[in-house]
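Selected chains from the complex are presented in situ; the others are not included.
The first chain written gets the first letter, and so on, giving A, B, C and D; residue counts start at 1 in each chain.
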Amino acid sequence: MATTKPKSLRKIWGQATPYLLILPVVIYYAIFWVRPVIAVIIGSFTDASGIFTLQNFVMVFNDESFFPALYNTAIIVIVSVTIEFIGALFLALLINRKFWGSSIFLFLMLIPMALPAVATGAMWMTGLTAHGWINSLLYYLGFLAEGEKIYWLGGLQQNQLKLLALVIILDAWQVIPSMMIILLAGLQNLSEEAKEAGYVFGGNFITVLRKITIPILQPTIQTAVILRLISAIQIWLIIVLLLGFGRLPVLVERIVYYHEEVPGLDISYQMAAGYTIIVSVIVSLTALLYLRVSGAFKKEETV
Amino acid sequence: MATLEIKNLTKKFGRKIIAVDNISLEVHDGEFLVLLGPSGCGKTTTMRMIAGLEEVTDGTILIGDVDVTELPPRKRNVSMVFQNYAIWPHMTVYENISYALKLKHMGKSEIDQVVHDVARMTKISELLERLPTQLSGGQQQRVAVARAIAVSPKVFLMDEPLSNLDAKLRVSMRTELKTIHASAKATTVFVTHDQSEAMSIADRIVIMQGGKIVQIGSPEEVYEKSADLFVADFIGTPPTNFFDVELKKTGETLHLVHPHFDLSLSPKNAALLQGYDKDRLVLGVRPENILLANEQAKIMSTTVLVVEPQGSHQVIAFKLDENIIKMVAPAQPKMKTGTTIHLNFKQEALRFFDPDSTLAIGN
Amino acid sequence: QPEVVTKEVEVPVEVVKEVEIPVEVEVEVPVASKTLVFSSRLFSPPQEQEFFITEIIKPFEDEHGVTVNFQIIDDQTLLDRADIQQSTDHVTTDIVVAHNSRMAEWIDAGWVEDLTDHVESWDDRHFSEAFVQNTNKDDKQYFLPVGADVYLLLANNKALPYLPEGVDLDSITWEEYADWAVAVAEGEGEGKVCITGIPSKSWVYMFGGTALSFGAGFPDANSAGAMDAWKVWETIGKGNGFVPTVLNVDSCVDPMMREESWLTVFHNARAGQVFASNETEFTLAPAPTGPTGTGSIAGVSGYAIMKDSANYDLAVSFLEYLTRPEIQVKLAKGTGGFIPPVQEAIDYLGDEAIDEVINKAVLVLENGVVSGVPGGDYEDWGAVKACFDDVFADTILTGADVTQDRLDEAQTCIDDLLK
Amino acid sequence: MKSKTNKKVIKAAKETVFYLFLTTLIAGMLLPVYFIISLSFLSTREAYQYPLPLVPAIKTDMELGYGERGYLLSVWDRIDKEYQTVLDTADLEKMEYYIKSQLGTKITEEELLIETSRLENSDEESIFFTKPRALLNNYDTFFTVTRDAVPALIRSLQIAGLTILISLSIGGLAGYAFARYIFRGKDTLRFSVLFVRMFPGVAIALPMVFILAEANLYDEPLGLSLIYSVGAIGLTIWITASIFMGIPVSLEEAAQVFGASKFQAFMKVTLPLALPGLAASAMYIFLGAWNETVAAIILTQFKPTFSVVVYQTLLGASGQVNLAAAGGISMAIPAIFFTFFLRKYINRMWGGVKV
């Protein structure tokens, strides 16, 4: 059939449909997002007088906070995503057992997610200070003797690891629920029989979890982790809320620092732009790397 | 291999739902037992209790004389083919089969040996490196079977392993399963709601209804000597035709009187009904026992409603009042809708049921 | 439909343009619905907000038949908001209250009106010199000072037993304060001095006050006087005098109230707030003195009218109202104890506890060495603060010596930021 | 049947342990929340005590005696178990204000007058009296100070609603495309959508706001929803895509065969079925919009959101953590309600997740 019929209108419409459906998003981003982003990108490659330069990045790399910020960010990302994943998976597995009251349990577990920053801020500030409720509670429970205190936010000694641990825990507390939701949905789609087969063929709880549940849940886990990864790299608010600027530098905190703390310097805008670009590049690379390592692309190809 | 014994097994879900109601049962060593019954009758629940996937409300399960009632699945030495196979989608066929063996700390080379053996037996040797998504339904099914036989279990459980297959594949898989069983001689419990499947592969059939066992027997027994109306209706396609008839005695002969026919019973049949004192009963006649007759031998005449040619035979449906009656006739001569036919019953194969208790009379 | 009305009033140009509905505008705009938007960084504590609204704004509203929309916003956001409004010609804010360290940004950007003529026409009031210099530029008055703050010493009475023999709290010197702090620390096993430190970047002011007491300028880091000031704090640092949570203290109000810390030198309004929470538990005194007197950085805020404000005249009359001496006093007393920056206002002070706070502050103001914040001279005042914070963090906090080299380095850091 | 009862006992024990464990877990997770709630009911004085009281007091025991300046007011301290002097004044108005603001207890000047005269008339050095605590005092203060709290709250709901509408409609369309069509560039596009989230939002918050102001959306609820939607759309696309993947195409096709246009089929069949999942994803959007302050504070003047008025009230609330707590809780309650009502749809949200 060599006769090439003219493509019917219906056919053309049919092929254009997905693009038309995506068009609003593209337009929306074009209006609200692309312009400022381009401005930042341009800003990162020009000096104050608008001439092309790579100096901004050199400045960022020479910034004494850059490498600490990078390391801290890396630690936060690796540890917090791991902890949050384990915590979320644990809770999801628990709720998935569908015990009596599981729906209300689920709701209670979601509460941290719903709290506004005002509430969490007040909560941790009043909790973590030397005369705060955490120490009070420990005192009532007998873990602290009278006059004894724990300086949660690190007393005079600047112990970065301790602060990192604290930030990670507090962040996990608030973030685990949203990760749990994704994993829970995945678990509920998982065939019960696959697990049961695991038990019948000799598995105990742990082997079935490791060899069957988690591998099958892989796509869901990927979604959960990738979303979390992206936001973990961008943690800053809780840090600034608890510790102020500069005490525990992380990448995005640096951007905010140049935007809000020292906006007047010649180099402020360039530094912020430089950091911004670096962060985006790091996030994208990490995300891509994760997707590649976890095999998401491979699957896409075979399906 | 071992025997499997179930004693007074009961399973309740919550307070009200009694899924399995006090059943007892013995499966002999190497036997192929089929649990058959309509949807929801408790087959899967029974099987899951045997596997240890469902807690027992009451009763005992013995495998090879060991009480396993309280043991977790992995300690029962059973294996199972799940209804939808439950092949692990993230593992290759090889990994699927070897999972259980690894958990038994079997050596690498030994595992390899076993996997290849069962793969050969189930004809999936060339598929070992594939992922389940790359397999057709029938192939998946064979993987599930391979995985189950690889562990050489004491008891082999299969929960409707064929129900997802298309008609043709189902029939051929049936034969294959039977062949595998014949060579492995594993004590097997096979669940199905397809009576023709049950008939064709069972050593013995257990028919369940509403959580209870209605009849246990060989395929021929349950087909020819169905214990009650339910079994008679459930077993056989098309099912048994039932006629409400009146029992009349004219001299020495017993008559079954129906608006459309009046059948005088053979002495053998009449003997069966001795001792039955009600004046109504239900007559059961299997489709192949309704015979095309000539004018003289007929007990009734009717017109053909629908004909379903089946190649080797044809199913003829006709109506008596509101009831559709089906009979099986040889493929030739071909029948047409509207044709008048004359019929008779095969006396040796008639079955009688008590309309109140629904039980067969004179068994 | 007050919403419709307000809009049209504020953007009079639009009203003119919309010829179709001029009648409606005429008819539907009762004078009472004029709204003056007053955005302030000052008076943020809730009880002060409440006071400002009910006691200060209310009478004005009643008198003029207008509404004053009072909003609390921090300096940076206020600037961001002004930026938006100015650059997109949607000026809806009428009056702003900014801190003096940020005033230069407002003036330089040209976002506030020159109020010199009005100020000169009001002859019943004169702003204290110490404040005028900060709110001025090129001899033009853009900001009218309000809510001035100097340092007072606030002590929990539990610290009093440690006060070195013969020290009079009302004339305590910085050295004595340092010794006191160390004594408390030794006695209690942990430091009790609170300073507003790293998170809010206020160390520069604390140190600035000390340095002024020793004859240094502000912001000096390495002059001789400054060196003496550093030594005072070095003593406290080496004696573990700081409360261990010092790095997290955003404002000393909370730690003082929680009794985590016992001693602090503190801006008077906040000191007054803590004092008021339990007058019997706290003692107030003027800030410690040095060879040149009691040094203090005068924190002050200022009212200004936004450029292109649609309610300019109303805004002017509101400012006139707010700067009246009696209102200034009422305001100062109702809001924790600021110093009224109008000279005539001092006459209106009484002799209640709150008046005592204000009086002590006025004493500091009058007798002390007071400096404003020359924020406008530097590229970024935040960066200047950071120069000081860094020294604090790596010498005093770690118990290390403050060396001249380190200070010279800091001074370079500061000077580099000079415009 | 000894073994049977045994089994029952074991089962009951197992369940008890399980629920004990759950309770511990919930207690652990929600302990901070408990404290912030408890804090919001404490009086200022109690809120700054150490150790912090575990539950709010329900009454205030006070002692009135003579002091240097006038009357000496003391309060019973639950921790130290003694009366502690707090105020020395002759000014009853001041005392009344003090009792309200610091002790979270309501007493009128008349009542104080009665107590003082009781003191004057007795030969004791001091007299004692007890008043119930005004437990909601902080909330009371909060809503008094927070101007236009109710209109702001309504506006916030409106903005959150609009944001949900915009994100779900725009994002939902794209999600639908990703779920239902195979087209060139699909994976790249899907990843690009995520890239929007990868670019630090803080860096472009202000420029985005400028764009809106230029578009005449300054001080308009719609403007804010447009800004919030930028962040929300990316995630919405992913969520809705997985929701739509979970709804069989054949349902839509059936509608088409039976006479519906593609659009009708979507509206009548797919949309109603997706609704629970969409509602759950609306929760994420709601939380984001509800809690946002940074853009709102710059972009509003006459029409602030609830988060803005809360921010304005609490900006200077040092020394009043209990008030801040009350403010935080007030803000959290609508969000928590929203979560509560949508909890059972939550597992419908990530239908057929696939990266």
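Criterion: contacts are C-beta pairs under 8 Å (C-beta built on N, C-alpha and C of every residue); 3 or more make two chains touch, one makes a residue touch a chain.
Here the structure is a predicted model, which is why all the values come from computation and not from measurement.
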Total copies per chain kind in the whole complex, with one of each drawn here: A x1, B x2, C x1, D x1
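Rule of thumb we're sticking to: only the chains that are shown with their structure count from here on.
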Whole-Å separation of chain centres (CA-atom averages), chain A against chain B: 55
Whole-Å separation of chain centres (CA-atom averages), chain B against chain D: 60
For chain A paired with chain D, centre-to-centre distance based on mean C-alpha positions, whole Å: 21
Multi-partner residues of chain A (each touching 2 or more other chains): 131
Of all residues in chain D, the ones touching two or more other chains: 50, 206, 314, 321
Chain A residues touching chain B - in the complex, by the definition given at the top: 191, 193-194, 196-204, 207, 211-212, 215-216, 218, 302-303
Residues of chain D touching chain A in the complex: 18, 22, 25-26, 29-33, 35-36, 39, 47, 50-52, 54, 170-171, 173-174, 176-177, 180-181, 183, 186-187, 189, 193-204, 206-208, 211-212, 226-227, 229-230, 233, 235, 237-238, 242, 284, 287, 290-291, 293, 307, 310-311, 314, 321, 324-325, 327-329, 331-332, 335-336, 338-340, 343-344, 346-355
Chain A-facing residues of chain B, complex: 51-53, 72-74, 78-80, 82-84, 86-91, 99-100, 103-104, 133, 147, 151
